[in-house]
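Below: one structure in structure tokens.
The complex appears here without one of its protein chains, the remainder shown in place.
Letters are used for the chains, namely A, B and C, taken in the order the chains are written, and counting of residues starts over at 1 for each.
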């Protein structure tokens, strides 16, 4: 399958990374207790019905935005382009494809493009945000998972191959993919722009839905510590899967938690660099991931396979 | 219940700690790959059908002894007394109670007493062993879980109160116990001599059977690392439960693995000191351990509740 | 030298462990910022000019007591005996030796004996304290070094052999000792009662002075984290030596900090068990500790060798 050997080394669109998500939550106070008091994210600002959060190393104004909403939902998945000039070709690209794309004003961000990809993911592109001091050395503010930065998002949708084709067309590189045993059609694709293996991941399942947003944390210690903190803060039930190890794409140590609205957050502390022209996409089969004595901890919660956040 | 407030500060028998187990295994080579190559235990000696293992900090000749046997079984749970003179009162004590007790010769150990407690645990007491260098600084030999030393054993038996009474009578202190909701009869008792909460634990279940032997390891890192190592060495299926946190007795971070014969090994990296007269036994109910949002990771494998090693 | 092979397995005095220190500090608010806000100790109570601190796993009311004083000083080194009855033989022992010993009332402690050992260490013995909940599971209160419990103290004095002889006579066991190259007279002795290698250590230097009080912490992570926290809290200069590794007695990973009055606190996260009759004292020479390519990080601050806290 040609798409799966695609190299994509001369991207036409200067997207740099997955950068933020906007989530609808039913109880802002409860969500703040989860994200700030427990997980350890930094609250940059609270304005009206919106809370802006960032990780400890992030200079950008926000990587997770929580908006009060009547229903749990994902409002936007945000991506960065290198410069504001890089937004216009993207607008044309979506227009030409007959996909929704419109300029919008978003607080604390530069010029912003709302657009919808072919599988229904509600996207948002901008080149810049207001900045705040990185808190890398503010050790007395570290707690919980000590979340450092947003790394990637995963989307559920039925049309994984269409998603792959569209994102390759926007200059993403395919780092890894999973095929069901006996087939060569990917049921899961891992795409990136920033040089580690994931910026956006698509998995075959009813959708479009946001499966999870992934944040980095410093050490194995923090993967266990965030679980303990969850228990201390009355969020013990939020620990859904892990701590464990991905024996497939990303190879990371991880833990998944569910926020009070069911939005899923992954913490992990290790990804590999994939920048070079010879770094071809890595193929995994279902069997690679779960069978036999060379993997451990593969008894995932049913909810992890089935549940995700619908787009607004 | 009087037993549960027992203080036991003037023991009549100078037992100092749980010290070793003797396990029957069906394939010595496979067991060596599990315990030495994977877990990281040190092989002190191999003699005929017997392998002697110790932890990285242990000066004693062995803390786990593996003997070739047609069936998976536990042959002995070993305990130390302070001096050889402390063995004779123990012999009399078992004799008076009408329990089996006999002097035996055991290689690499001083004078040794085999005895059977009232619930059928096959015990072995001695005051000394041959020594070998502690390998605390032999960092180039550390791998897997970096197991440091044997800490405690847990026994399944139906008669938990009888076990409690007998071990209190031998000078053990009760650190913790669990009662089923709505009752005051302990279904699980945690007893110690060495000043951290566990040397021997009894849990209500058909028996006598050895539920697990627990080894200490240095850090959270090693709890995750031993799982990864298990996968690398083809023992990924051996990871049964965890890494997680005990929200009841001991409060430790832990992981449980099953060896090739099904013998269960726990690794943990944190226990508390319980030495003072005011350290009364801590009471837990079933609900404390598993219910509500103040605990996490409580979905234990069925096998962890049900399976254990019969005594030979 | 006979003292150095001494076994001491039948102690006449039922001392159980080093338990607390009482320190004179010039600025209570500053000390609280250091010990509570930065190091992460728990403040049990503040009463008049006194602050009572304990570690996260400690049920006892206090392990470090800070009293406002015009000069930096050590007021007492505290030890536990098993029961109140065990205090009377100690009183007689000090009386017979012509050493100061007197009953005193100490808040939050049971009957308490003040006594002075032959090298001038101001001691305090008691069997019990008020208790407070162990905070082992209060993860949302963990920060800094996450200090778990007091482990041992080190005393500077010129008469190390006299100290050794006296403490052996009180039932302490010698775990380790250091001799200068070419001699057999110990210049440093490591004594314990609780079964890990140190409760009280004596080192040859002008004294009596308190060299340090040592607290346990969970992981290597915390040894580095407490340094980072020190910097965040304006106490970066307090990091005196380490993080590093002791290649002699104790073998521990450690870091030493100086509090605002110059009192030295050690954090470490690994000691070995030494309970068995065959665990003979381990002999180190100066050369073992510092020379050659088999040690690292041995460039200690001059202050670490020379400075210590005088007794009041």
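Keep in mind that, in the parts below, a contact is a pair of C-beta atoms (placed from the backbone, for glycine too) under 8 Å apart; a residue touches a chain by one contact, two chains touch by 3 or more.
These numbers come from a predicted model, not from an experiment.
**Q** Who touches the missing chain here, A:26, A:114, A:134 or A:187?
**A** Result: among the candidates, A:134 touches the missing chain.
**Q** Among C:32, C:108, C:253 or C:271, which one touches the chain that has been omitted from the display?
**A** Of these options, the touching residue for the absent chain is C:253.
**Q** So one chain is hidden, and I want to know which residue out of B:26, B:68, B:143 or B:283 touches that hidden chain in the complete assembly.
**A** Of these options, the touching residue for the absent chain is B:143.
**Q** From the listed residues B:81, B:189 or B:229, report the one that touches the chain absent from this view.
**A** Looking across B:81, B:189 or B:229, the contact with the absent chain belongs to B:229.
**Q** Residue by residue, what part of chain B touches the chain that was omitted?
**A** Residues of chain B in touch with the missing chain: 37-38, 137-141, 143, 219, 221, 225, 228-229, 231-233.
**Q** If the missing chain were put back, which residues of chain C would it touch?
**A** Interface residues of chain C facing the absent chain: 219-221, 223-225, 227-228, 230-232, 234-239, 243-245, 247, 253, 292-297, 299, 301.
**Q** Which parts of chain A are in contact with the chain that was left out?
**A** With respect to the unshown chain, the touching residues of chain A are 9-10, 16-17, 19, 57-60, 80, 82-83, 127-131, 134, 136-137, 148-149, 194-195, 218-221, 247, 251, 269-270, 272-273, 275-279.
In this text, only the chains that are shown with their structure count from here on.
**Q** Taking each chain's centre as the mean of its Cα atoms, which chain lies farthest from chain C?
**A** Chain A.
**Q** So, what's the distance in Å between the C-alpha centres of chain C and chain A?
**A** Centre separation, chain A to chain C: 49 Å.
**Q** Rounded to the nearest whole Å, what is the centre-to-centre distance of chain A and chain B, using the mean of the C-alpha atoms as each centre?
**A** So the centre of chain A lies 43 Å away from the centre of chain B.
**Q** Centre to centre, by mean C-alpha position, how many angstrom separate chain B and chain C?
**A** Computed from C-alpha means, the inter-chain centre distance equals 30 Å.
**Q** Can you pull out the residues of chain B that are in contact with at least two other chains?
**A** Chain B, residues with two or more chain partners: 219-221, 247.
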